[in-house]
Every structure is written in structure tokens, then in C-alpha cells.
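In what follows, a single structure is set out as C-alpha cells and then discussed.
After this line comes chain A, so read on.
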Amino acid sequence: MTVLQIVALALVAVGAPAVVAARDPLRQAFVASFYGLLLGVLFFAFAAPDVALSSIVIGSVALPTIILLALAKIGDKDS
Partner candidate 1 sequence: MDKLAPLVVAGPFLIAALFAISLPLSRRRDDIVSIVTASAGVVFVGAMLIDVLSRDVPVVTWVGGWQPRAGVALGISMAFDPLSTSLALLAAVLVCAAFLFAWRYFETPGPIFHALMLVFGGAMAGFCLSGDLFNLFVFFELMSVTAYALTAYRSEESGPLQGALTFAVSNTVGAVFILFGIALLYARTGALNLAQIGVALAHGHADGLVVGSFAFLCIGFMVKAAVVPFHFWLADAYAVAPTPACVIFSGVMSDLGIYAIARVYWTMFDGPFQAHLETLRLVFLLFGGVTALWGAVLCLAQHHLKRLLAFVTISQIGMALIGVGLFSTEGIAAAALLIAADGLLRAGLFVAIGAVIHRTGSVNELRLYYLGRQVPRPLAAIFFAGALGLAGPPFLGAFSGKRVLEHAAIDVGHGWIIVVFVVAAILTAAAVLRAGGRVFLGWGEPAEDDPIPFGHPTGSEVERDDEEAEAETTGAPDTTPPVMIATAGALVAGGLAIGLFPALVDKTLDAAARFTDRAAYAAVVLHGAKLPLPDAPNLGVDALGILFGLLSVGGAVGIALAVLSPRHRVRELVPLPLRGPIRGTYWAVRRLHSGQAGDYVTWLSVGAATFGVLLAAATR
Partner candidate 2 sequence: MSFLPFAIAIWIFLVGLYGVVSSHHLVHLVICLSVVQSSTYLLLLGIGYRTNGAASIFVDIPLNTKAVDPVVKALTLTDVVVGAAVTALLLALAVQAQKRFGTVDPDELDPLRD
């Protein structure tokens, strides 16, 4: 395993609980976006640039945007 792989794995392993632990959905959207980016880096390290590209555009741009839009509608009062 390369150093990049191990580092990326470690970051993803920390990123997932961080997403879960962010109980405030607004903050969580940003953490999730960052998590998507980390996954992208990891997949790149796994020699999967295609998947990395879609993980980044979907996981860290499209989905967080949808989440933010949903939250804009829902409001933050429940968090």
C-alpha cells in the first residue's frame, strides 16, 4: 500500500463518523461534502479516476447542494 492510500483511508475512516456525529444538518451538509471529497481522493489513490470524478461531482457538489436546498426549505429550528 502506498502512503497516499493509507492516509486517504485513515481520513475516510475519520470522516465517516464525523459526518454521523454532526447532528446539526447544516453543518453536516458541509462535513458530508468534505467526506465526498475525501472519498474522491481515496478512489484516485485506488487508480479509479472515473469513480473519483463522479464521487466528487455527486458526493461533494450535487448532493450537498440538494441537502442545502432541502434544509433551506425545512429550516433549522429542529436541530
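If you want to know what made the cut, all candidates are chains of the complex that A comes from, given by their letters.
Assume a residue touches a chain if its C-beta (ideal position, glycine included) is under 8 Å from a C-beta of that chain, and two chains touch if they have at least 3 such contacts; residues count from 1.
For clarity, every value in this text was computed on a predicted model and none was experimentally measured.
Shown alone here is chain A; of the other chains of the complex, listed as 1 or 2, the one that touches it is 2. Chain A meets candidate 2 in the complex at residues 1, 5-6, 9, 12-13, 16-17, 19-20, 23, 25, 28-29, 32, 35, 39, 42-43, 46-51, 54-55, 58-59, 62-63, 66-67, 70-71, 73-75, 78-79.
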